[in-house]
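Yeah, one chain of the complex is gone here, protein chain that is, but the others are all in their spots.
Chain IDs A, B, C, D and E follow the sequence of writing; residue 1 opens each chain.
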Amino acid sequence: MSELSISWWRQLEEIIDRALDEDLCLGDATTEALIPPQLQGRASFLVKAEGVLAGMGVAAAVFRRLDPSLKVDAFMPDGARVKPGDVVGSVSGAVASILSVERTALNFLQRLSGIATQTALFVEAVAGTRARIVDTRKTAPGLRLLDKYAVRMGGGHNHRFNLGDGILIKDNHLAAMRRTGVGLGEAVRRARSRVRHSIKIQVEVTSPEQVLEAVEAGADAILLDNMSVDDMRRAVGLGGGRALLEASGGINLQTVRAAAETGVDLISAGSLTHSVKALDISLELEV
Amino acid sequence: MSELSISWWRQLEEIIDRALDEDLCLGDATTEALIPPQLQGRASFLVKAEGVLAGMGVAAAVFRRLDPSLKVDAFMPDGARVKPGDVVGSVSGAVASILSVERTALNFLQRLSGIATQTALFVEAVAGTRARIVDTRKTAPGLRLLDKYAVRMGGGHNHRFNLGDGILIKDNHLAAMRRTGVGLGEAVRRARSRVRHSIKIQVEVTSPEQVLEAVEAGADAILLDNMSVDDMRRAVGLGGGRALLEASGGINLQTVRAAAETGVDLISAGSLTHSVKALDISLELEV
Amino acid sequence: MSELSISWWRQLEEIIDRALDEDLCLGDATTEALIPPQLQGRASFLVKAEGVLAGMGVAAAVFRRLDPSLKVDAFMPDGARVKPGDVVGSVSGAVASILSVERTALNFLQRLSGIATQTALFVEAVAGTRARIVDTRKTAPGLRLLDKYAVRMGGGHNHRFNLGDGILIKDNHLAAMRRTGVGLGEAVRRARSRVRHSIKIQVEVTSPEQVLEAVEAGADAILLDNMSVDDMRRAVGLGGGRALLEASGGINLQTVRAAAETGVDLISAGSLTHSVKALDISLELEV
Amino acid sequence: MSELSISWWRQLEEIIDRALDEDLCLGDATTEALIPPQLQGRASFLVKAEGVLAGMGVAAAVFRRLDPSLKVDAFMPDGARVKPGDVVGSVSGAVASILSVERTALNFLQRLSGIATQTALFVEAVAGTRARIVDTRKTAPGLRLLDKYAVRMGGGHNHRFNLGDGILIKDNHLAAMRRTGVGLGEAVRRARSRVRHSIKIQVEVTSPEQVLEAVEAGADAILLDNMSVDDMRRAVGLGGGRALLEASGGINLQTVRAAAETGVDLISAGSLTHSVKALDISLELEV
Amino acid sequence: MSELSISWWRQLEEIIDRALDEDLCLGDATTEALIPPQLQGRASFLVKAEGVLAGMGVAAAVFRRLDPSLKVDAFMPDGARVKPGDVVGSVSGAVASILSVERTALNFLQRLSGIATQTALFVEAVAGTRARIVDTRKTAPGLRLLDKYAVRMGGGHNHRFNLGDGILIKDNHLAAMRRTGVGLGEAVRRARSRVRHSIKIQVEVTSPEQVLEAVEAGADAILLDNMSVDDMRRAVGLGGGRALLEASGGINLQTVRAAAETGVDLISAGSLTHSVKALDISLELEV
Partner (left out) sequence: MSELSISWWRQLEEIIDRALDEDLCLGDATTEALIPPQLQGRASFLVKAEGVLAGMGVAAAVFRRLDPSLKVDAFMPDGARVKPGDVVGSVSGAVASILSVERTALNFLQRLSGIATQTALFVEAVAGTRARIVDTRKTAPGLRLLDKYAVRMGGGHNHRFNLGDGILIKDNHLAAMRRTGVGLGEAVRRARSRVRHSIKIQVEVTSPEQVLEAVEAGADAILLDNMSVDDMRRAVGLGGGRALLEASGGINLQTVRAAAETGVDLISAGSLTHSVKALDISLELEV
């Protein structure tokens, strides 16, 4: 099920509307002045770099949101590997409409494909280990839904969507609680007793020893913050199988394999979404 | 005037609201379960990499949008150069509020500072030439206002904000018009006669020779698309002083200096906003 | 922490705005025609039936949303037991403002107190057992946040807030999957592998035997649908301690104790929010 | 004309959108994980209690708002009497869409049918008298349009929709005016001279004698607040035929007949909408 | 009570927000480039034509909506007669803010004062008669609330605010009903039996004879469409005192007195709001 499900499209439409309004709030002065409304044409999405495609369905929706009479075809599904020269889709209909939406559609497609591409590199790097690559909440403001979708298209998994659909007791929470005399284990127990039963309790630890404390307090998952590979391995030895273990903090393409080989269940990387390199894709009008 | 003027804040508030809603639509389960509402504290913005700061005012607004009783101080203005270890601001008040907003505020601050940092590198690279570094419309959907603000903080200038506040006749427009027998010069003349007098006419050319045609048709500015340095120099010789000349297409930090030395007025780079590397800044809760 | 946390107030403001707009979209013709704007006064919230209070903070917010100069005092906290004759709060300021908001504020307060009152009866009925009383998604459209808040004020706990913050594989899901040859255990396993690690997997079963299948497939929680007390007891024997067990379906004040004594962890009742009896509270203007 | 007219649907769409967003803001995790998007099916609305149907058109709109390709058929019109076992409609199309909307659609249908059912009991109780059963503004915040529609489907009539489309001078208005030396009659006269001519003037009285004062001041309608049956009868003798008389305050199914037999024109009951018992209707997926 | 009551301000804020967004969606490029943010100043509202003031409170709200630190003083209340040279108010604070809002604030003030001025001429023309001058629904789209407020400030009264707060059976309704065999009297009776009791029934007639039919069917008010003065007089003779009579259709300042002297209760004129001449008021910055 590689595409956004129907229940997500309501949110997506709002994101698309904002993007179109941002670019077209004063109309498209150039196109209005020069392009006859009745002129029909066709344009192709041309890939110019290697990567993983994500956002063709979104790009199609952007075109059709402005002009429902446009016809958009995707030749490759989201999640597909692409290389320079690939034509991954086309849009046909009123040339004026195509030109007015081109930039907005590409802005989505290039960003999402960039995220999927980078995620796929992480996923490949850990191939054969038990580790899932997961994202963070370090997404572009207003685009979390899509940024996280692109991570899935690159083969990654999602972490929490927001502050309400999971418990993650972080260092700053623990620091604040220590001031009131509450330690890690007690924090986990309080969370367990107070939050709804449908969500899991995760807690951040900085040493392998804390893993035991967390597990015994009933944590469902544990975030190993900025640990050395050795410490991760010890943490796995102490808590593996009793709670999900997530390696986090400064992990990059060079270090991710070693982390994965420690036996952690999850590896999260903020850079997947906060430092995105757009995948080069252009729209070529056929003449 | 380094900060966003008051007339932009209405747009900014909407952007902030969306970001907060995205993260807090189901509340902050962890903080609600664990942090006493009355607990007061203070946190510092700590820079961990070299760069140019942008977005402190925005981050402050994010905190205060959720909880107006928070006090946010910026110790350095947007546009300032920062280095690892710099504490650029602080927020104090209810710890629960600080923790609920932390991630959202940092997502803005890190992205904007990343843009400003990259822009500043381009600006430095062309120091002493007449060239202005300008951005494009290749911004993150929904964040154009802020992405372009960050470019200014890095010493760059803005190009069009949207498709309605400037005329830019691009290759795809010209291709479409050719099918109806209209050439570059006629396109410029038509735009001139049809659009309101308050905005300028810019046209994209691919050869130095077209610069002359564009100038004679009355273009106010000309985009030199993917030209070699030699061609840029010839274009400057033909059109310089009669229209603004903008170098565009695949220009990076390695090539920007040579482009600037041809005498062009403007150099645009999509990567300033479409391929952003977040600047590493964290929030440290004091205990 | 009996009140809505600050991160929920953004959602609450929208709910309040809609309610005020619904009643005041054409102004308040009576008050505008008759009450001098400068007339000051005070009104008291008078309880006329026994119950549990919920919504004083919301009612206060409603008044202050229309007229921030109104002063609202709550004399009793949400969650407090009240009886006829109790004065639980007051509002003072412009009489015109008080009269224009009175009905809207009471509509919130009476509904929420009604929910809390009914919930408290269920909670008392199971006192001494391990069972938590939990709500459902059978809330008034648009008011889920508040309906669920009122359940907490009555001593109950919340179940999922929406279809995205927990997995509950219900009879209709299982029926649909059976058509593709997938059984209960496989359904649980698929959910586990596909959803983010931060949320739990719950599955609905109709016989004690299925409890074992669910537990073995790795379900975190199991909903016992419309089981007899005997079957619930067997289910607890088979799955208790290995997964959370929730009794559900047609449980009322008469039957809830027996269900709780079987040892289930959770008992859910849709009637808490879909069949609410408003608690009688009025606003008395002092003259 | 039993259904909501086209001019109301704009408001209804907003209500539906809020309800869908409330439940689907994070998608439908269970359905996305388990139900193949292409799986087609059919589900029936099954009534499980006696009552009056209301909201089938609304429920249909909810399904089609998420997925316009769903086909929804109503087998019985709103306002029809239903009994356990009745199948009142069906929905067919993508099973995933049906399951994602099921709860939201039923929340509307059950509440509205509950209101219609209760209203019908009041209407039957006064059969043969001149009294109309009318609702109040004691509706669930945000749902007034629909709550009042359901009252009509149960055979009742609507009172004011909001504070701007009718004048009702209540006890609190009169109390406030007395402090400035203005009595009931003068209040009516002031309202008459100040408000637009298209709306009627109604005033609340507590004794039969005030009915005369109100009529003489030109009141179009009079609310008899919490009067005994004897007082109502005297009120009818004094003011009947000269103004519409409305009995109000604590009237229930036991007392409504006696009130109606006094000859009043209208009887209002807040409980119709503030204390709703959902009508039990379920959606059965066919397999 | 000459100002907009507090219950209308919610609607007004939306109108103001739209107007500000319309002018400031891309910021104020001139002011941002040239005016130092810290520069303080003061500007005066200078009247340049004779008329009636309306909208000072609105203009003040516009200024303060952009910049709450601006201080706005009204020297004359809405409804006051003004003449060239009158200074009716001032605004002081940041010059940049004043300049960014100036045009938007004046657009409101000039339009509303124009409406009030024209209305006052009609009101004066009928002085001494029983006729009220009333407006219509022929207002500028989106500005009805304010257009109707201005009519009141000019001494006029309001007709219906929208299609839901009063019944007006117009020629087109009657024409449509005739096709189904329903006449004027029956139309009135149907309306009476079907609509809520809080609103009045008005019907349009084209001959004095129909007045009798309408009165006998129970119409509360009657619109005399495009009648000659003689026919109006006959209509008053037939229906005066039994229903409100409203003269309507092509009545202007030259003809309004004669219409009023026939004894009608109301005279409506669409031109009050559909053909507005802005009152000349400027903002003078003091230097």
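Convention: a contact is a pair of C-beta atoms (placed from the backbone, for glycine too) under 8 Å apart; a residue touches a chain by one contact, two chains touch by 3 or more.
Keep in mind the model is a prediction, meaning the values are calculated, not measured.
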| item | value |
| --- | --- |
| Which of E:Leu4, E:Val52, E:Ala80 or E:Val95 contacts the chain that the document leaves out | E:Val95 |
| Residue of E:Val47, E:Ile167 or E:Met227 in touch with the missing chain, whole complex considered | E:Ile167 |
| Touching residues (missing chain, whole complex) on subunit B | 7, 132, 134, 157-161, 163-168, 196-200, 202, 221, 244, 265-266 |
| Residues from subunit E at the interface with the omitted partner, ascending | 15-16, 18-19, 22-36, 39, 41, 43, 95, 99-100, 102-104, 106-108, 110-111, 114, 137-145, 162-170, 172-173, 175-180, 182, 187, 190-191, 194-195, 199, 270-271, 274-278, 283, 285, 287 |
| Contact set of subunit D toward the excluded chain (per top definition) | 1, 5-8, 10-11, 161-162, 165 |
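As a convention for this text, only the chains that are shown with their structure count from here on.
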| item | value |
| --- | --- |
| Intersection of the contact lists for subunit A and subunit E | B, C, D |
| Maximum centroid distance from subunit B, chain identifier (CA atoms) | D |
| Maximum centroid distance from subunit E, chain identifier (CA atoms) | A |
| Centroid distance [mean C-alpha coordinates] between subunit E and subunit D, Å | 33 |
| Computed distance of Cα centres, subunit C from subunit B, in Å | 45 |
| Set of subunit B residues in contact with two or more other chains | 24-28, 31-32, 36, 100, 162, 165 |
